[in-house]
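Taken from a larger complex, these chains appear in their original positions, while the remainder are omitted.
Naming follows writing order (A and B), and every chain is counted from residue 1.
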Amino acid sequence: MATGPDVAHPAVPGPRTGPAEADLGYARLDLDRAARTGDPEVVYGAGKTPEQVVGALRALAAAHPDRAVLATRVTPETMALCRDELPGARLDEIGRTVTLGSAPAPVGRVAVVCAGTSDLPVARECATVVEVFGAEPDLIVDVGVAGLHRLLAQRDRIAGADVVVAVAGMEAALPSVLAGLVGVPLIALPTSVGYGWHLDGLTAFLATLNSCAPGVLCVNVDNGFGAGVAAARIARRTGPPR
Amino acid sequence: MATGPDVAHPAVPGPRTGPAEADLGYARLDLDRAARTGDPEVVYGAGKTPEQVVGALRALAAAHPDRAVLATRVTPETMALCRDELPGARLDEIGRTVTLGSAPAPVGRVAVVCAGTSDLPVARECATVVEVFGAEPDLIVDVGVAGLHRLLAQRDRIAGADVVVAVAGMEAALPSVLAGLVGVPLIALPTSVGYGWHLDGLTAFLATLNSCAPGVLCVNVDNGFGAGVAAARIARRTGPPR
């Protein structure tokens, strides 16, 4: 196992002894990255054929039999092939993810909070990434700012998390409202959900960037993967209160 | 008095019999506009010398002895001259307005809501315009979304107004939160308040434009005058519940 200082809190402990790369023809897999950073392997499914995604998942699973491997942005066609070809895989059709192998025992809890149906694909992708990267996701849906009573009813649950990911499209008021309610590290995840002239999520993005509450961090529009990776890294480091 | 259908709810009743225009050399005043639209006369103070603003206010007041006339965006130098030269004038140094003459008896109440100090100049300009244009302004400060308890404490007061103007800079979450709390006609007034890369208020503006709550109306950035005119027009029409 890599023991350098940057993997003091790896998502998955234990040695890896396979080759450093696998060349599948259509992709060269970096089998060594987990050792360098402590993170699991992920296949970005967009733009790949179903056969390529299934092949890459199999190769990664073979190289890492002791940990989960993940595919994101999986198309319906790929989802169907995974159902047939990868019997033990966990499929999330809304979040567009396929997971193979057991997630590590979680360290820390990540509250993934969103307003509702439209933001759900991005929120669920984030939650699955959190799980595969070694923390416990806690998905809290239906708490948009237009129905403030629902949000306030969840305040204690959110405040007790180790990290909060606030998923929001349109005007993205949720991160600011949450950051005024709790002092937990907070990642704003803007989405491209909206009607009319919202510039493909730029509105949500600018709003999170200019939150009136200090300390809000953000990722790119619809980047549930990036938010999940960052949230899990933070949560994994969480110790008892000091 | 003009009695056409568009002045059924004028801010100031009563005939006007002076000339249709006054030519001050540096400006030609449209003394007839009040009759056409029912609205009072306003001097836009930015870019004018103190003497020009004082002169314009005097000419308008002479033409409209029975109603208030207003100057907006008044510079400190102009403010000082108004204090010396226009004894009865009401000066608002924060809102940058000077009012001469009595405001009409108000019809309807306009809640002007904002988060705090930075938004105050725009909010007070709006409130004064509401008053001069014939409605009752109700300025509610210190209710930003980062301190939600203060906002919720004012909910009934806001919900009981005839129109709400939600003044907000930075990420401008306030209009959406308010629009989820009350069903009153709501005007979002974005401001250019912010730190860092906020594009001179574009962020606030886009946020109000993309509110997740339906029916939010908006005006240009920092346009306290326009929001006040529109809010007063709506409030003046308010009748008993139907």
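As a convention for this text, contacts are C-beta pairs under 8 Å (C-beta built on N, C-alpha and C of every residue); 3 or more make two chains touch, one makes a residue touch a chain.
Since the structure is predicted, the reported quantities are computational estimates derived from the model, not experimental observations.
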item: Copy number across the full structure, from 2 displayed chains; value: 8
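The definition used in the following text is that only the chains that are shown with their structure count from here on.
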item: CA centroid of subunit A to CA centroid of subunit B, Å; value: 46
item: Complex contact set, residues of subunit A against subunit B; value: 115, 144-148, 152, 170-173, 176-177, 179-181, 194-199, 202-204, 206-213
